[in-house]
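Showing chain A:
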Amino acid sequence: MLKMFLTSVLNLFRKPATHLYPFEPYEPFEDYRGRIVWNEEKCTFCMRCEMVCPPGAIKIMIMEDDTKRWLWNPAQCIYCGECVRNCPFGALTQENQYSPPLDKSNKRDWSEIEREAERLKLLWRERLRKKSQAKKSS
Partner candidate 1 sequence: MKELPPEKGIRNFSVIETTLEKIREKIREIYDPKKVHYIGVDAYDDGNKMEIRYWFLKKESNVVLLVKAPFDYGEKVPSISDIVKPAFVQEWEIADLFGINIEGRVENFFLTPESPRAPLRRGDKLGK
Partner candidate 2 sequence: MASESKNKTREIQIKEKVYTTIPFGSQHVALPEPIKFIFDTENEIVKEIKFDIAYVHRGIEKALTTMFDFRKAPYVVGRVCGICSAAHTIPCAVVMERAIGIDREIPDRAKAIRMIALEINRLQSHFLINGHLAEVCGYENVFMHIWRDREMIMDLADMLFGNRVQYDVVCVGGVNRDIPKDKERVLLDKLNEIEKSVEFMEKIFTKDRTLVSRLKGLGVVSKEMALEYGIVGPMARASGVKTDCRVEDDWGLYKDLGFEMVTMEEGDSLARCLVRVRECYESIRIIREAIKSTEEGEISIKVTANPKYEAVCRNEAPRGELFYYVKGTGGIMPDRVRIRTPTLANIPILPEVMKDVSYNDIPPLLMSFDPCIACTGR
């Protein structure tokens, strides 16, 4: 009781411990697991990151003209860094910055993307199958 009383009165003359966040910027630690950055040049689209991602926040879309797109959902990502560790080519890195807040400009309908990716993947498999068949027959 007395201890807390003294602490309370002395606290009046101490600097408060509150961090007034938006006014005082908050520096993340050096190794903070923040947003995932993709390096297009190194990526070979091996799909390993998509496979190991626990929540399924990475999707690779294989378009009908065989161009590939790497998509990452910052809202679904749990920032475990499993994709970065498993990337054989070092195409993925993890920054120590927070991912930006989602608003209208960068928010996407992820379920739509997932469905689209599944559909395109089926088409791609079909194409591969046809190609290998053509190879065999030739």
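Inclusion criterion for the candidates: all candidates are chains of the complex that A comes from, given by their letters.
Simple rule for what comes next: contacts are C-beta pairs under 8 Å (C-beta built on N, C-alpha and C of every residue); 3 or more make two chains touch, one makes a residue touch a chain; residues count from 1.
Computed from a predicted structure; not experimentally measured.
**Student:** Which one of these touches chain A in the complex: 1 or 2?
**Tutor:** Result: candidate 2 touches chain A.
**Student:** Which of the residues in chain A come into contact with candidate 2 in the complex?
**Tutor:** 1, 3-4, 7-8, 17, 28-33, 52, 54, 78-82, 85
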